[in-house]
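To keep things clear, I will list the structure first and then write my remarks on it.
Apart from one protein chain that is not included, each protein chain of the complex appears where it belongs.
And now, chain A:
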Amino acid sequence: MKVVTANFMTCAVKGCKASPASFPLHFHDAELELQELDFQAEFIQNIVPRLDWNGLQVTANELGFPKIPDTKPDGDALNDEQTLRDLHRLLLETQVMEGKLKCGNCGHEYMIKEGIANFLLPSHLV
């Protein structure tokens, strides 16, 4: 699972969605892998405005990434190649291969195995 994907996920439990604690989900025991991808500046420029920046800061911190900027880059900052390359690496090239994603509201843990996160709920949570 990529870091960018995590920015668009929340708990699958219906009752959790209204709770601010259900976003972002929290990574635990994450094993990362770098998968190189062609750098496309425009793609990053296009999706950055759509990211939840606070959520991304939490995720980057949990995955042990160096601190990302305090505020979401926009305007000129979005033309800075180094900024875009750093975001490309964090958002698209970083894969969480193993680990857990935990809901801060209900505490349910979703497993990530071989790079694939599984959000199917056990029957008692459906």
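Annotations for the structure displayed:
To be clear about the criterion, a contact is a pair of C-beta atoms (placed from the backbone, for glycine too) under 8 Å apart; a residue touches a chain by one contact, two chains touch by 3 or more; residues count from 1.
To be clear about the criterion, contacts and distances are computed from a predicted model.
Choosing from "Methyltransferase type 11 domain-containing protein", "Exosome complex component RRP41-like", "Small ribosomal subunit protein mS39" or "Trafficking protein particle complex subunit", the protein name stored in UniProt for the chain missing from the display reads "Methyltransferase type 11 domain-containing protein".
Here one chain is not drawn; of A:Leu32, A:Ala60, A:Cys106 or A:Leu121, the residue touching it is A:Leu121.
On the side of chain A, the interface with the absent chain consists of residues 1-2, 4-5, 8-14, 17, 23, 37, 42-43, 45-47, 49-50, 92, 95, 110, 114-121, 126, using the contact rule stated above.
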